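Report on the structure given below.
Note that one protein chain of the assembly has been removed; the remaining protein chains are unaltered in position.
Right after this comes chain A.
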Amino acid sequence: MVGLLHSIEIALGATCLGLLIGTGGAYGKLYGGPVVRDLLGVYTTIVRAVPELVLILLLYYAGTDLINQALTAMGYQRVDISGLAAGIAVLGFVQGAYSTEVIRGAILAIPQGQIEAARAYGMSPGLLLRRITLPAMLPFAIPGLANLWLIATKDTALLAVVGFYELALATRQAAGVTKAYFTFFFAAAVLYLLLSLISNFLIGRVEAWSRRGMPSLREAR
């Protein structure tokens, strides 16, 4: 049960971090200079072409090692980075690449006139982002982001491979101790499935809320 909590915590943290990176990345890709655009292109391409498991291993070891080396170089003591923070950072980095693409597509789907109108009103870019772009892109982005959230919950299982204590690893240890492999893995699968189904339901509600005022999908067709 602690494992399940850890899993949810990581998935939540990673998705939030991914959303931040994604929004920034999408803005950079759409409005940034050529260098920023190319760098982001490299980032999203590489992250999406390399298996998550490899990325997690690479970032998990490389990231903690780099931070420690930087700290020792600056004369500080080595810190022990908690698995939780490292897991969130790693998965958030991976999620960021995917959500960059989702959010970029969603921003492109906003009718151009809305953004131009806001600019004509003299809104500052920050206000424009907060009042117009983010709310207007939400209905377009939610299906993609919902998929990402489900992927994030399932990717947390991969952290078991680097030895972080979450649902999959907890199950494996419990199963190893009691020798009841089938029962425990089955229970874990049911827990993950419940998590997916519940979030599906909630996402449906959020989507309906974000689409308020827009013609429903069925009528539009």
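By definition in this document, contacts are C-beta pairs under 8 Å (C-beta built on N, C-alpha and C of every residue); 3 or more make two chains touch, one makes a residue touch a chain; residues count from 1.
The rule is short, and it goes like this: contacts and distances are computed from a predicted model.
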Which listed name, "Chemotaxis protein CheA", "ABC transporter permease", "Protein-methionine-sulfoxide reductase catalytic subunit MsrP" or "DRTGG domain-containing protein", is the one UniProt assigns to the chain that has been left out?
"ABC transporter permease"
Missing-chain contact, candidates A:Ala62, A:Ala85 or A:Leu127, resolves to A:Ala62
In the whole complex, not just what's shown, which of A:Leu30, A:Leu134, A:Ala175 or A:Ile203 touches the removed chain?
A:Ala175
Residue among A:Leu30, A:Leu84 or A:Ala157 touching the omitted chain:
A:Ala157
Identify the residues of chain A touching the omitted chain, counting contacts across the whole complex.
34-35, 38-39, 42, 46, 49-55, 57-58, 61-62, 65, 150, 153-158, 160-161, 168, 171-172, 175, 179, 181-183, 185-186, 188-189, 192-193, 196-197
